[in-house]
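Every protein chain of the complex appears in place save one, which is left out.
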Amino acid sequence: MASLGKNSSTGSGKRTYRGEPGIAMLGATGSGKSTFLGALQIALLKQENEWRIWCREPASRKALVEMNTALTSEGRFPLPTTGIDTFDWILGGRRARTERKGRFGSRSFEESIELTLKLTDPTGELARPDQIGLQSREELVDHVAKSRGILYMFDPIREFNRGDAYEKTYSLLMDLVAAVADDPGFDGRLPHHVAVCVTKFDEPRVFKTAESLRMLVWDEHDPLGFPRVHSSDARDLMHSLSKVSRNGTGEVVPQLLEQYFHPDRISYYVTSAVGFMVSKRTRMFDIQDTENVYRIESGESLVRGPVNPINVVEPILWLVEQMALAG
Amino acid sequence: MTGRTISVYAQWALHGKVLDDEGYQVIACSNGDLSKANFGDALSRFTLGALDMLPQVSVSYLQPAAPSPGGGYLALAIHWFAADGQRHADGVLRFDNQGRPTAFTSYFCAPYVQLAPHGVTYPDMYRGFSAVTLPGTDGLPAEVTITAAAQQVPGIDDLAMRVAPLLLTGVPVCVLGADATSMEERLRFIDTVMGLLPYGFRARMTAATWTRATNRNHRFRLFFSSAPRASEKPDHVVYWDKPELVAPPGGDAGHYYGWLTDKVTPLATLTRLNAEISFGDSAGTEALRLVDEIRLWRRPRPRPPAPDSPGRRGTPGSQSKAAPESADPVEMLLCECDEHVRAPNLSRLRQDLSLLQDRLQSGGIDDSRRRRYRSLVNRFGLLGPDQRLGKYEGKLLDTLIALAFGSPVSYAVLCQLEDSVRGTPGHLPRTAPDPGLPRPLLEALERTGLADVRSKVIVYSHLDGRKLSRWLSSKEVDAYRLIGELARRGWHRKAHGRLFCDATLKYLQDKRGRYATAEIRRALLRNGYLAQALREIGHDQYQVHALTSLLVAAFPEEHYPRGIGDAAITEILAGTPDAPTPALLAAILRKIPAAAAHQAWDAYTYGSIARMGLDEATHGALRTHLPVLAAADETEPPEPPPAPGPRPPQALEPGRGLRLETSDGT
Partner (left out) sequence: MFGAEDDVYVALSDELARLNGTARFTVVEFGADRATIWRIYRDENGTPRAEQPRLPAAVLKDPDMFYREVEPVFIVRTATILPDDLLGLLPGARDVPVYECRAPLEDHLREAIRDSPLVLGYELAVLRQVPEGRPEAGRLLLTGHQLFPPGVTQGHRAVVRVRCEPTDGDGTVFGVVTRDRRPDVPPNDQALRPVHIQSAEIPAGTYEVTAVLARPGRVLLQGLPAQLSKFSGSWDELRSQVPGRLAAPEPVHLVCLVEVCGGDDRLELRIDRLSQLIDEGEKGAGRLSVSVLAYGPHSVAWSMDEQPVAVRAWAAPGSRAEQELRGLSGRKPEPREYRRAAQLECALETVARLLSGRDGRPVVVAAGGRPPHPHAMDTRTTIIPCPDRVNWRWQLDRITASGASFGALRDHDARGDIWRSLGRDAVATVDDAVDMTDFAARLGLSEAAQTVPFPFAD
């Protein structure tokens, strides 16, 4: 089990909370797992909060720099993952805490947080049923079983074209249950916290679906005028998008997750790793032209404009918070 | 020998993507003994991770589940992008339907029994297989012509020589720093390494010309990458252009390295025997003489190493792997520290230091343990400078000092440290002039804390003159303390005393006004003006210089415009507990007018004889021959009240005869 958090004090009395939450990325091929990670750095910067991300370990550091640079400076997406990539990225920030002091008092203080996100980014192929029994699949299951957080990427476009989310999720969940069944405290549900990310929000069909369901919320303070879908609507959006899945099974994916995980440990988000296209002329969001990805003559996909990730930080912070509360 | 051509039937598989959004899969394969599922499994085990630099090559093996007469297969996979003009497969698409570049793999495996007899190398296999264009549909095994290149001496590749034995430890080897090399060069390197091992190892060998650093779970035994992978069991990490940093492994793998060195190094050494030699009648004799001088490796008789015997780092057969017999985990950690310093494996070293720090903090290290730790530290030479360790050097020294020597560091400990470092290979022998401790060690000592004046003066003097000056200006220091230390003698090295004396003299010169000269005089008088002490730390010239400086401090010119008076001369040369030295006399003579010289000579003679360790009878006989000394000068300036202390010897009564007074007044 991943060890989580311990407090330590420096000689000057400052507190630092350190943790090593393991987070596994799950999702089909091309659902946006690696891109999500590649956008994390820029997402933190754009939010102008105190969180920052850095690395001690050189392989992870190199990967962080490469993925971030490729996405934001060159507009290139990460190569399709092969095998299982593991990153040790450290999320650092500060948070306010309150602790009891004496019998009746309490004391507020600010503590530094240093969380080593042990991120597992597998190739989407491993979710295929034909991979069951292969060593790589076993390794993936093992990674996920040892993690306590899952970022589940739901690709509505893939679901529309192929409709295989249910099949792949189900087979993986079965393997996971088998892997943790002997853990102490297993109550029939997987213990993980799951952040379900409905990806590709900028894609016209996804956006239009959200618009038609009146789920778009505008924040007048957003400098780019981006709309959002509130997390309370995210599950419903996922459900609506799943209804048009190719074979009709997609709409039971949320129920599948709620059956095998604790429902109060699941949160939904509507995300886009690259964000909406920002009009070059107006420097603002254009409701008629939302997609921030395009195909060039050679067939390669590139990012069109600046990367302004949507709901990339939020699922991770939620997972971290939940895992810290769980101890 | 020219190349031989063989023909093999290779099973093959084409791995990549088609436009069905299913992701990577085996697109097509040969319909021989191996099924699509077999290929899928093999390919999934040996993935390189997503790379933007292709083509790359990986080598591995396949063992049938049931033993078969044909045995296993050697496998070679070519990983490539479907760019224009590629010939590796027909009908493949460059990008998937998400617009991402697709990396294809052409996977070939040929029966080991067909390849081994011909000594087929990896580059041979690559040349043969890379000429095959795979179809997009299943088909027959491919008949491939492999031309074995002409046999060559494995090449005196220093890094390959060191990596080959590392593979025998069972721990994978990661090669860093090869970004500027080509794939072919890296494949040749892999082959060169395997050429330094029995061919049969190829039947189980797995290697890759590049892997993604975050792909931690791959199973390649030898691979190139851009950064070490942070796997639970760390790899041997070597650097492409720094073979000298690769320490040979321990145990039999290390012996194998020795054997290789024995066999291969002599050939390499030939190029260094470059003094001009002519072909003549004695050419053969000369050649033999030269090669005889090349030291060969001899496998040492295995014996357990003595825990306290000094050892030299890097000697084969006396490796840190020969662990101390005690179960003290600190000793094990020190052994591992040594190993990780040699490699260097900084991440592991960091972990070692962290554990040692924990041990330190938990306390309870008694003297005997410390002695054992010191012995290990000395044996491993861990205190010597090592720039490769970077920021960990300081941490290492801090930890080792605290562990093996304790803190704060006293003069005695400082001397032990010096002895330790002086014994380290690469440092100067004892007889050489002392350049002091290495700077990193000095800094570590300062951080650890210095216990006494002597250690502070020595460390600050070596570190930084300004530090010394600052310390001398602090309240910790006064002239009397410095003089007292000098008088105590007992320097472990002359140079220490010298340093201390220089610092004292500097203090007396710079801090004039901060001390009472009368008190200085009294202190010096008590200690024989340090004449005997100075004999231990400096030659004659230095003694005279130092004693002159002391006299100047004791008798400043503004108070003694006419120099030192007769009474003072008598007091200095004849009135101190110690016998005067020639250097003291010389110093006095420099500070008195010529007319007073005879007074100094008399006092010197008197003091020299009087302070000799003679019996009463001998002393008595000499008494009458000694000169008569002058009384005190009444015109001397008024002195502050004398500090309580032993009464100085009274001036002798004028007139002939000698009445000796001892310090106790009898």
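Lettered A and B in written order, each chain numbered from 1.
Quick note on the criterion: a contact is a pair of C-beta atoms (placed from the backbone, for glycine too) under 8 Å apart; a residue touches a chain by one contact, two chains touch by 3 or more.
Note that the structure is predicted; figures quoted are calculated from it, not measured.
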Missing chain: touched chains present in the view: A
Among A:G75, A:G93 or A:P227, residue touching the chain not depicted: A:G75
Full-complex contact with the absent chain, from A:R56, A:R95 or A:R295: A:R295
In chain A, positions touching the absent partner: 75, 203-205, 207-208, 279-281, 287-291, 294-299, 302-306
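Quick note on the criterion: only the chains that are shown with their structure count from here on.
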Cα-centroid distance, chain A relative to chain B, in whole angstrom: 46
Complex contact set, residues of chain A against chain B: 28-30, 34, 57-63, 77-88, 121, 123-125, 128, 130-131, 134-137, 139, 158, 161-162, 293, 295, 298-302
Touch list for chain B against partner chain A, complex: 17, 21-25, 40-41, 44-45, 47-52, 93-96, 98-103, 212-218, 225-230, 347
